[in-house]
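I have placed the structure first, in the form of structure tokens, so that the comments after it can refer back to it.
One chain of protein is taken out of this complex; the other chains stay put.
Coming up: chain A.
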Amino acid sequence: MDSKRRGFLKSAAMAAASSMVLGDGEFSLPVLGAADAPNDGDDVTWNKAPCRFCGTGCHVQVGVHDGRVVAVAGDKAAEVNKGLLCVKGYHVGGILYGADRLTKPLLRKDGRLVEIEWDEAIDLIAKRIMDAPEKFAFYGSGQWTIPEGYAAQKLMKGGLSNNHIDPNARLCMASAVTGFLATYGVDEPAGCYDDLDACDVLITWGNNPAEMHPILFSRVTDRRSRGENVRIIDISTRRTRTTDAANDYLEMDPHGDVAIALGIMNQLIASGTYDKDFVEKHCAFRALESESPTLQGEAISEDEFRKRIAAYTPERVEELSGVPADKIRMLGKLFGDRNLRITSLWCMGMNQHTMGTAVNSLVHGVHLLSGHFGRPGDAPTSLTGQPSACGTVREVGTLAHALPGGRVVANPDHRGQCEGFWNLPAGRISPTPGFHTVKMFDQFTKSAEEGGDIDTLFVQVTNPGQTLPNLNKLFNDKEILKDKFLIVSEVYPTATTQLADLILPAALWVEKNGIYGNSERRTQQWFKMVDPPGEARDDTWMTIAIAHRLLELGHEGMKDKDGEFIFAVKDDQGEDIPIWEFEHYYDTNVDKHLFEEYRQFTTMKHKNLAPYDEYVKARGLRWPVVQQDDGSWRETRFRFAGFDDPFVAEGEEFDFYHSSSGDGRAQVWFHDYQPPPEVPDEEFPMWLCTGRVLEHWHTGTMTRRLPQLNRAMPTAYVEMNLQDALAQNIRQGETVVIESLRGTTQLPVWIDGRGRPPRGTIFVPFFDETKLINNCTLDDHDPFSKQPDYKKCAARVRKLSEASS
């Protein structure tokens, strides 16, 4: 044991000792570092990485000493967060060191988990795939790094000719994607976070950024502290911390956002304050076909649009949304004022919605119709919840119907291009879209006799056993089906590993190289800084090792046209580097090889990426990144706007160059309001909404291992209105049963807690694996995006004594 290591253990012991001295002492630091413990700075190596958690994409500086992460600092050079972090980000270093990290592959034999070797695990997976390649499915994640997702995508679509690959992002931002496609013909926001520094009005649509995207929200509220005037309008189904900072709070009924957007457009048309010039030059009108509607819809005339929108008067909108007609007029007036800069923010409220595609398109429509688009501060901005939902899912296209770079499997040209880039024989890629998430798990949890034709499922970097809606239907049945095989790559035990047949220990965050893509089109790179614990290994390596084992077993799909392994990496002498053997995986930078290959795909949709080495130097770059005459690389802040987007011809003010009408115009959509699929009734009288809290991220796999965060939020809860609680004689902190048609869960009550729901609404965060609210949620989903609605279903609250009787 070298002296540094010894010193460190000593500090650890000191930490433990001081924790005995103090009450809340589990956070204690070594007060007096041992003689050779790092003394800030000097012995600590600092390096950049994006934060592991949400889609904001803050950069942190990670302090490493003696092979361990010991500190984290906000990165002052990062434009996203400018040196600030949130409480999760400050404690992100601790996620690597939870006591129950998985460190050894585990195989379930006769119902018990036993340790096995990696070779056996990889062999087992490859043989199951070999036996029935078409019954294999890959369930991935918006937390996959870009190379992880790209490798999985290539293995499935390019290697196995199997399109059953879908990510958890289907549950998270699929409706945002369809909204962008329907409106602009191409995915992802036109604006960026710079809009937050310039807007006069910020509208949060069913969104609580004060807790979910705190860095972005404080970017706005800090402007107020500096004396600037920003009006925040919160449109929500319950009061939150965002409401606390808002000038106006418009409380809507669940699903009311659709009506509100229609109402604003109605007012813009009725008062003639819409931006006639912008609409005439750059917009077209569109609506769903009356028979068999599609995402593309059909063109309608402006007159037809006027006629249909006329029905959504403020009074009608008040009936549908619960927001007073006056307030709808107020919003109409705001959007009618071109001197203001208005930014809309939304996230899961509009995406997890059975009319998700519609409401996304409508809010884009409000901005287009009013001309509040394309100037700094004037932007409809969709936020993502995962660090690489944009980078890995939307750009690499790790969805059942997609191919990299905005391509789709159904398009023969797109398939041909991908086969070209991958040097595959023509016809390798299957033209039929695979199963989307809900369907994939439906097929996996149904027996083969009932048509459940997925029998091996590989889950990487996500926790569907907690996050899928309607768990009793879509996940829990797996337990009784003996012929189904669930493989889970994880860092800690989760609700998903509980039913796993094979558990693979994964490397996490700075234990591996990585690249993420955040909400504002920013691609961010980091290097491995510490070793993973025990035998934990990189997810990309797992995919490549499985592919290589398939090659050894004789699977033809693992070879390209010239007989080379599809993941072959050559050294300078042209010899294969055996990256499928983990001891050689870091002989080269596999991330860089995969990224450079992937870059070729990105130019078709003008999402151009710079070479890997440019990202090493930067704190992320926003695509399209194009090379300039002097050889430097320039990022783009505002897409489609002539003053900033390099793909808009000189002299043009705007150009929607992927317009679905083919004429450079964006589509202003009309959608009729449709009622939600389930509404409260006598038996289930409450609206149930689910979501997150500041301290925990998604299923809490990482944040619930952090003492500081667990202390602040030790349990999930159900938020109730005081009057509802009084009516049922329910007291603060009392454990109750939440029931829906689909399942039940028990939760303690928090009356007038962090969020304050109105009468008839309850809210439950989903982070707690011991209190699964997704037993109750609904698997009904948007017809185009296939994204389920976690934000509203009918439920009831029962006292424990009543429920058990």
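Basically, a residue touches a chain if its C-beta (ideal position, glycine included) is under 8 Å from a C-beta of that chain, and two chains touch if they have at least 3 such contacts; residues count from 1.
In this section, contacts and distances are computed from a predicted model.
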Candidate names "ATP-binding cassette domain-containing protein", "Nitrate reductase cytochrome c-type subunit (NapB)", "Transglutaminase-like superfamily protein" or "Branched-chain amino acid ABC transporter permease"; UniProt protein name, chain not shown: "Nitrate reductase cytochrome c-type subunit (NapB)"
Which of A:Phe684, A:Tyr717 or A:Tyr790 contacts the chain that the document leaves out: A:Tyr717
Touching residue (missing chain; options A:Thr221, A:Ser430, A:Asn472 or A:Gln746): A:Thr221
Missing-chain contacts mapped onto chain A: 8, 11-12, 15, 18, 21-22, 24-33, 37-41, 44, 46, 61, 63, 65, 68-77, 83-87, 90-91, 93-94, 96-100, 210, 214-215, 217-218, 221-222, 224-225, 241, 244-245, 694-695, 704-715, 717, 731-733, 748-751, 753-754
